[in-house]
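Only one protein chain is missing; all other protein chains are in place.
Entry: subunit A
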Amino acid sequence: MDLLGTILWPLKWAVELLLVAFHSLFSVLGMDTDAGLTWVLSIVGLVIVVRAALIPIFVRQIKSQRKMLEVAPQLKKIQDKYKGKKDQFSREAMSRETMDLYKRTGTNPLSSCLPLLLQMPIFFALFSVLNDAQRSQAGVGPLNDDLAKSFGSATLFGDAPLHDSFASQWTKMIAGQDFNAVVMWIAAIMVVLMTASQFITQLQIVSKNMSPETKASPMFKQQRIMLYLLPLVFAFSGVAFPLGVMFYWLTSNIWTMIQQFLVIRNMPTPGSEAAKAREERLARKGKLIATDGDVIVVEEPKKSQRQQPIAKNRAKKQTGPKK
């Protein structure tokens, strides 16, 4: 076994286990064992498990973003200090000071690249499982011969194999051989859907969930560039990757979109437009207590007993100075 294979082995095993577990679940529920849809749903199940496992990291990130409100004045001070200074040296000094502030106050809003790095091997593992299955080769663990054959020959809409890609069909088309148009259509539609979900996710953040301070920062500009760069990446990978792998990515993207929507709706960044919208929504329902509801409750504990009304002059007597 080569080096990469050795590193990926445990992950491949885990990916296979999850795939096979979901596959047998859906089969027991009465779905066709060899159908493409059953295998696609198994991939969706895999995504759900992986993304659910990443939720704690996401929650942590949100929490430190909330804490950033406390250091906003200090952050503003740093930004004002370097306002209008566009040279590399000042910008580096600014990032340095900002990072130092995050550390001192424990408000680092960045998640590190670990969540991304963790997903990449899973992605590769799925890729290689599909690649093996394409040749109806058994996997390293739970995916045995029969299941690998079933996965390898599973098709969507009658004749779009999950292990096939746009590029392989394109090569056949150029060579003038028989090619599978359904595979190309599905791949193209998925690229469009992925781009759309990415756009919606980013637009949600940019248009609703950013405080004015963030919008003024250089980080914002970079995010804008990403917004237009990612569709190109999707188009490229949508051409090269097998449909099964694309289903993993698409589902993951849709998860991100929904997660982002829920977070923006229920725990928006203070000071952003989404936060104002939430306050209005709550005020309409008569539920608006304060921006930090639970704090208020602590300060004013509910009285169990109703206070007796007191007549004006009696009240004066009670509180007035003793004679």
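Criterion: a residue touches a chain if its C-beta (ideal position, glycine included) is under 8 Å from a C-beta of that chain, and two chains touch if they have at least 3 such contacts; residues count from 1.
Rule of thumb we're sticking to: contacts and distances are computed from a predicted model.
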Check: UniProt name of the unshown chain, from "TRAP transporter large permease protein", "Putative membrane protein insertion efficiency factor", "Tol-Pal system protein TolB" or "ATPase"?
Finding: "Putative membrane protein insertion efficiency factor"
Checklist line | Which of A:Val49, A:Leu110 or A:Ala283 contacts the chain that the document leaves out | finding: A:Leu110
Check: Which of A:Ser27, A:Gln74 or A:Ser95 touches the chain that is not shown?
Finding: A:Ser95
Checklist line | Residues of subunit A in contact with the chain not shown | finding: 57, 60-61, 95-96, 98-100, 102-103, 106, 108, 110-116, 219, 222-223, 225-226, 229-230, 233
